[in-house]
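What follows is a structure written as structure tokens; I'll ask about it next.
A single protein chain has been removed from this complex, and every other one stays in its place.
As written, the chains take the letters A, B and C, and residue 1 is the first residue of each chain.
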């Protein structure tokens, strides 16, 4: 188990009702972790349209959630 | 004969020593008129690199110098 | 009144997220180097419509830490790629009204090719990669986050 802090933005923040949460996860990688929270919060966006960032830098979906990590799921961006 | 006012800019103004002059010409067209003043003032630019404007609008070299016309010989431009 | 990045902080001045309206003049002035002959700028403003719908206003959300890191990477890459002299980009977040400035990009270069190309590349890259999200409120009462698909021809801001 790893205790991680998750950051939510835009439609994910609305769906989760919060901009961040701390949880214990047994997911082997960030892909599995996203599936867990996607089901729990009812996120509409499939993982294929998302990116993931760990501790403020883009990361691969195969990265393992480390204890104390800050993990952000990045929906398709729309700045500009 | 037509009495025309000629306008000189940039290197032509320097070579002619004036920005404008009025003269009587028997040139059949603006091309012939440019040759006359080019020889007289020693303009370095051949007609092929110039454009001509009559009364504030670009014109063809075959335009005849009308009495009272304002004719400008336009060297290659370098604004911007 | 200014969310502008201060000069002389290295890469920090290349890109910033501004939570409040910002002035363009202090962003443009440091880009006027004596060897620069050309300057190109882009401004994105909040339009009164998007994709055929009347827009009342919008809100931008950002992952500020990552957005600033990504933005600085993009601006630095543009300077290298196009041989531009200097550049700066600032993007607003928070609530914006119609006509408000959402994003500003300025690029100075010796010649205009590099200035235009780098400016265009920066705004394209920022729109494609920097973690900022737009939430639009429409005149019909609807409101939504925009999460465009990469190849969507109706994607906002094209």
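Observations
Methods note: a residue touches a chain if its C-beta (ideal position, glycine included) is under 8 Å from a C-beta of that chain, and two chains touch if they have at least 3 such contacts.
What you see is a predicted model, and the numbers here were worked out from it, not measured in a lab.
Hidden chain, full complex: it touches shown chains B, C.
From the options C:77, C:110 or C:128, the residue with contact to the chain not on display is C:110.
Summary of contacts with the chain left out: across C:64, C:77, C:98 or C:128, the touching residue is C:98. Within chain C, the residues in touch with the undisplayed chain are 32, 34-50, 98-99, 110-113, 115-116, 119-120, 123, 157-158.
Residues 7, 9-11, 13-14, 45, 49, 53, 56-58, 72, 74-80 of chain B touch the missing chain (whole complex, contact as defined above).
Definition applied: only the chains that are shown with their structure count from here on.
We define each chain's centre as the mean of its Cα atoms; on that basis chain B and chain C are separated by 49 Å.
Centroids built from CA atoms put chain C at 26 Å from chain A. One simple way to say how far apart two chains are is to compare their mean CA positions; for chain A and chain B this gives 73 Å.
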